[in-house]
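A single protein chain has been omitted from the complex, and every remaining protein chain is retained in its original position.
Naming follows writing order (A and B), and every chain is counted from residue 1.
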Amino acid sequence: MSRSEKYLTIEAVAELVGGKILQKGASDLLIKGIGSIYEAKEGEITFAAELNLAKTVLKQSGSLKASALIVPEGLDEVPFIPSVEVKNPHLALAALLNHFHKETLPSAHIDPSASVSDKATVSPDAVVGPLCVIEEGAVIEEGVWLKAQVYIGKNARVGKDSVLYPGVRLLDACAVGERCILHANAVIGSDGFGFVKDGEKQIKVLQVGNVLLGNDVEVGACTTIDRATMNTTHIKDGVKLDNLVHIAHNCIIGENSMIMALAALAGSTIFEEGVIFAGQSGTSGHITLGKGSVIVGRSGVTKNVPPGSFMSGFPLRPHAEERRIKASLTYLPDLVKRVAALEKKQKE
Amino acid sequence: MSRSEKYLTIEAVAELVGGKILQKGASDLLIKGIGSIYEAKEGEITFAAELNLAKTVLKQSGSLKASALIVPEGLDEVPFIPSVEVKNPHLALAALLNHFHKETLPSAHIDPSASVSDKATVSPDAVVGPLCVIEEGAVIEEGVWLKAQVYIGKNARVGKDSVLYPGVRLLDACAVGERCILHANAVIGSDGFGFVKDGEKQIKVLQVGNVLLGNDVEVGACTTIDRATMNTTHIKDGVKLDNLVHIAHNCIIGENSMIMALAALAGSTIFEEGVIFAGQSGTSGHITLGKGSVIVGRSGVTKNVPPGSFMSGFPLRPHAEERRIKASLTYLPDLVKRVAALEKKQKE
Partner (left out) sequence: MSRSEKYLTIEAVAELVGGKILQKGASDLLIKGIGSIYEAKEGEITFAAELNLAKTVLKQSGSLKASALIVPEGLDEVPFIPSVEVKNPHLALAALLNHFHKETLPSAHIDPSASVSDKATVSPDAVVGPLCVIEEGAVIEEGVWLKAQVYIGKNARVGKDSVLYPGVRLLDACAVGERCILHANAVIGSDGFGFVKDGEKQIKVLQVGNVLLGNDVEVGACTTIDRATMNTTHIKDGVKLDNLVHIAHNCIIGENSMIMALAALAGSTIFEEGVIFAGQSGTSGHITLGKGSVIVGRSGVTKNVPPGSFMSGFPLRPHAEERRIKASLTYLPDLVKRVAALEKKQKE
């Protein structure tokens, strides 16, 4: 599709984002792109994520260069520029970005510089970019895009429409579901950190399991997921992992969970569905975080977490309690002196 | 060796793991593989790591599908299935996994897609996989396996029987010992973070030392080890590093030490032998951790640590003391009020 074929009328915008037109504008208005609120140019649409922002913006007509606006429900006046009202402006943004910017798969081909085993199966509808390696027994399904310099190990599998960025290493016997996105230099299937002490020495326990990613999983740059000692390290459908995250052997990450940058899960950690695990937090092994629990950044989790909890700290506590403790620390140095004074007076 | 040539009689199992047969089973019993306790299938052996687990398992004959069992010493009844008793079931597991699963080196060859300097020395008994780069002056010893897309810099050296996974970068003048395993996208020999301020600007101090890994060292995926400013960053024999670990310039890591995921050692940190340094912990530079010291996860080490210590927290304290402090924090918000109440009463 050429660039101009992507232009949208205001009606087409409303349809795309499932919204209601508040102000229609000129009949020949065409939206040619999308920009953030202060950078969008003439011909582009922009969005105000919150009602207060929308109101403020609409009072300062001079500062807007955009030609149309997405607003949340609840405005009490008709905007001066073409506008579409939606329940969730962020979802509308996602839809518009997809419309204008989603990269289309190049024509299917295998770059001649790639090293592809003749015992691998590559769909005729996949793209294998320059200097990729695909080992024997591997399966690359239709619509997959291995961008460049990707490694696909023996008997590994990449599901339909997944994109692997340069430098991704998908190691032997590991599998990626459909519509996954693996960012640059991510490693799937490195050995679990398993050793057993024999005298002073640490003897390696071979790691013979694998890693399985469900559908719609996203894995950040330089994130590492270890294969299971035996069985499978399982990242379920819809999980999103940020950059530089470490998932140890035999972890199971429940559907639609999110793990932010530099978090580290020790072996056999289990996340139920929809867990939010913020940046630089960690777990000790063999524990379970219940469905929908939220762990604040820089926390250390060493015990099971009940479903629906909102926790922080190390040791982990309910977030409100942890906040109270952290606030009261301010008084501690003084408290030490005051208690000594009380004791002295009491003795007198 | 074909798969069936690896089958083991119960006597062969006992010999392999250095154990004693408790129950021999049928004379034609052949063990064809190994599985975890709830997943092992008929024909496979499994193991109970602890005595209580062994006892529980042996009471529930229905739940076991395995055909043989490794148990720790101390059972007071003869098991109902073929069983071998050992001192350390984890060591037996390691031995059995090695027997059934250890990957054998492919026939020696240099993949034609690799870029190998004619001034490099590659043993005729090494394997250089697809799209590797080996620069001039590098030495690759016998039995080495560079899996794919590995980089070996100028005058770097890889010792006998070491395995380098895809995307490993071994930079100029760095050396890897024998039987080492370097996981995908690990970096050995990046520049130390050395700068000197000149006015507002940070001037780079060239990092002209190197990195030396001893024998039997394992380096995790996306782990980075910086070269020394001058001299050598030294990772000694038997050290095991997990994923996403950072070792700064001029560190010295003593024999058989272990460093878990996302730990960060600042410049010139010294570990004596057998230090255990858990995940997400860090050190400030120019300190020494004594022989056999253990640092709990998420600790910050800013001073020397005596040999044999068991420490945690930031600042670091003996672990028992740190635990007491962390437990007593629960009372702190209340304590602030109680001290105020005491003061008020005392005034009255």
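In the analysis below, contacts are C-beta pairs under 8 Å (C-beta built on N, C-alpha and C of every residue); 3 or more make two chains touch, one makes a residue touch a chain.
Bear in mind that the values here come from a model prediction, so they are computed numbers and not experimental data.
Set against the missing chain, the residues A:M258, A:V294 or A:M311 yield one that touches it, A:M258.
Within the set A:L53, A:L91, A:L105 or A:V139, the residue that contacts the chain not displayed is A:L91.
Interface note for the absent chain: among A:E73, A:D111 or A:D125, the touching residue is A:D111. Residue A:K326 is the one among A:K6, A:K154 or A:K326 that touches the chain not shown.
Although one chain is not displayed, subunit B still touches it through residues 113, 115, 131, 133, 135, 149, 151, 153, 167, 169, 171, 185, 187, 190-191, 193, 195-196, 198, 200-206, 208, 222, 224, 226, 229-231, 244, 246, 248, 262, 264, 266, 280, 282, 284, 300, 314-315, 317, 321, 324-325, 327-329, 331-332, 335, 338-339, 342, 345-346. Although one chain is not drawn, its touching partners on subunit A can still be listed: residues 34-36, 39, 88, 90-91, 93-94, 97-98, 100-102, 111, 113, 129-131, 148-149, 165-167, 181, 183-185, 216, 218, 220-222, 238, 240, 242-244, 255-256, 258, 260-262, 273-274, 279-280, 297-298, 326, 329-330, 332-333, 335-336, 339, 342-343, 346.
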